[in-house]
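A single protein chain has been omitted from the complex, and every remaining protein chain is retained in its original position.
As written, the chains take the letters A and B, and residue 1 is the first residue of each chain.
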Amino acid sequence: MPEYKLSFIADQLGLTLKGKDADITGLNTLENAGEHELSFFSNPKYMHFLETTKAAAVIVSPEHADKVKCALISNMPYRDFGRALAMFARKEGDFAGISQQAAVHPEARLGSGVTVYPFAYIGARAVIGDNCSIFPGVYIGEDCRIGNGCVIYPNAVLMSAVEIGNNCVIHAGVVLGAEGFGFTRVNESIQKIPQAGFVRLGDRVEIGANSAVDRGALGPTSVGDDTKLDNLVQIGHNVVIGAQNLIVAQVGIAGSTRVGNFTTIAGQVGISGHLKIGSNVMLGPQAGLTSDVPDNFNGGGHPLLEKMTYMRCMTLAPKLPALHKTVKKLEKEIEELKNSLAASKE
Amino acid sequence: MPEYKLSFIADQLGLTLKGKDADITGLNTLENAGEHELSFFSNPKYMHFLETTKAAAVIVSPEHADKVKCALISNMPYRDFGRALAMFARKEGDFAGISQQAAVHPEARLGSGVTVYPFAYIGARAVIGDNCSIFPGVYIGEDCRIGNGCVIYPNAVLMSAVEIGNNCVIHAGVVLGAEGFGFTRVNESIQKIPQAGFVRLGDRVEIGANSAVDRGALGPTSVGDDTKLDNLVQIGHNVVIGAQNLIVAQVGIAGSTRVGNFTTIAGQVGISGHLKIGSNVMLGPQAGLTSDVPDNFNGGGHPLLEKMTYMRCMTLAPKLPALHKTVKKLEKEIEELKNSLAASKE
Partner (left out) sequence: MPEYKLSFIADQLGLTLKGKDADITGLNTLENAGEHELSFFSNPKYMHFLETTKAAAVIVSPEHADKVKCALISNMPYRDFGRALAMFARKEGDFAGISQQAAVHPEARLGSGVTVYPFAYIGARAVIGDNCSIFPGVYIGEDCRIGNGCVIYPNAVLMSAVEIGNNCVIHAGVVLGAEGFGFTRVNESIQKIPQAGFVRLGDRVEIGANSAVDRGALGPTSVGDDTKLDNLVQIGHNVVIGAQNLIVAQVGIAGSTRVGNFTTIAGQVGISGHLKIGSNVMLGPQAGLTSDVPDNFNGGGHPLLEKMTYMRCMTLAPKLPALHKTVKKLEKEIEELKNSLAASKE
């Protein structure tokens, strides 16, 4: 890893240094940082470490600058932690050039500066942009089109005709463009509906390890610019996902559903097919969606509830047994009241 | 893609053409079809596109034939859309023969017309039927037996002794025959139970991308004829799944559970071990099963509820806070009534 002066880092990131300059060898958490490491503070949960950290300096927001002996003052400490970290990041992978142990179809077209590791397979008419890295065990089917600056990590699979924009990252074990789950029951048998579409990813899309994005039955399954999928996510055929979305691990989105922009979908959420999920939506973990969701919705649960109702229901759920008891008690009391009233009338 | 006369397609599929003949270059949705494309109508949600579609013709049921200018009349439009699509489908993969870059054990036995891509590994005594395609990065362990006409897509893994019938499709990244999760806690340690069984798939089984079917602890984990698994599905050791089932993405079925025939299991359903799920069952998304399910059951939820109760509970769930309020109000009113009644008796 490289080593930088703290003042140089402050300069590069446009932050104010409050405290003594120092040599920085890397970044670390408040809890674990050593005296030549830079740290950051953004999650209030870890506030108590501000006093005890050994970090050379801490990236903090202005209101916490006084709590540390040396601060890099930032309006967005987590973002600037990321930017600082990028200065120290090392590149994954140690190979360059086109391996003799790879299988590249003579009709494939590779841009300049492309790396193809051993055991990668690139099919006929595939087009790969400049400066892409194709790791070992990657399969790129015929007629795929990949933009510039993409990284396809080991054992990822792109079935035929997948289209990827620029600067995308496809993590290990991802499968793009497998046939969608197109079957229909006909009397006592099951008939397969051929899946003739493809997958299209925008620019700067990331797809997490072992996730799957199925090809459309007709036309594309698409994921818009800057949208990031976590690991083990399932995207069905002809789903259309807009830009700038964050989709957390183990989410499943069934066929033909549309998702807007700037939406965040937490882990293990399941979304049924043919729905419309709006923009700026927030969906809590394990939510189950069976109907459309408007823009700016924030909620969770299965059934999906607006956040306030959802939180209230979560609080009340453990009280269900008590509620049943109360209602039973009330039934008895009313019976007694009735009898008592009847008696008093006699 | 090939091009066909509309009348030829009608002929091939045994459908009635109502309207003018035309050259058809492919199929598309009502919304997106161009004037040389064939479309179909089966989901009422898209009814409004019937009037505006530019499709050359639409596959429709008899009662909707008048709503389009040119119709292929069918009693099962979605099925026949699939059959038409199959006429236009292109084959995945561009390789033929046995690659010199593959590793085929000398004691493996390959049928006629088998394709083995580069970087596929075929172990000792594996038997592969006629006309199978083994894509790059596929691992076929020793003693596997694969029927005729199977396609094993890139990077799928068949551990030793997996048995597959005829005309199966194993999608990319699938793992068949990994050791089941066989562990037992012994005092303060965990002991592994060796997994000595295998996996057996019937004919025309499909396993979706990145799904896993574990080998039995003893004997087979099995999936019956025509059953289709979607992506990222987990099937535990010694599960026995019958024929003609549809199992949607991210479903998990724990060890030794049995599933009948003609059953549909929606996405993200979890089924505990050692259960018996009947035939003709329908399970809604994210259902959680902890006890047996009889034939013809239709429902959802965790706990699993019969459909009508389930739907009712889904409707009532958001009213839980109101219900608590009401009960509190009733408690107060009854208290007042009691006091009032006591007072009136004095």
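In this text, a residue touches a chain if its C-beta (ideal position, glycine included) is under 8 Å from a C-beta of that chain, and two chains touch if they have at least 3 such contacts.
What you see is a predicted model; the values in this text were computed from it and never measured.
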Touch with the omitted chain, as defined above, among B:L6, B:A55, B:I146 or B:A212 | B:A212
Selected residue (touches chain absent from view) among A:S7, A:T29 or A:T184 = A:T29
Given A:K228, A:H274 or A:K307, the one touching the chain that is not displayed = A:K228
Tell me which residue among B:N28, B:N166 or B:Q250 touches the hidden chain in the full complex.
-> B:Q250
Touch list for subunit A against the chain that is not drawn | 26-29, 32, 43, 45, 76, 78-79, 81-83, 85-86, 88-90, 92-94, 99, 101, 117-119, 135-137, 153-155, 169, 171-173, 206, 208-210, 226, 228, 230-232, 244, 246, 248-250, 262, 267-268, 285-286, 314, 317-318, 320-321, 323-324, 327, 330-331, 334, 337-338, 341, 344-345
Interface with the unshown chain - residue positions in subunit B | 101, 103, 105, 119, 121, 123-124, 137, 139, 141-142, 155, 157, 159-160, 173, 175, 178-179, 181-186, 188-194, 196, 210-212, 214, 217-219, 232, 234, 236, 250, 252, 254, 268, 270, 272, 274, 286, 288, 290, 301-303, 305, 309, 312-313, 316-317, 319, 323, 326-327, 330, 333-334, 337, 340-341, 344
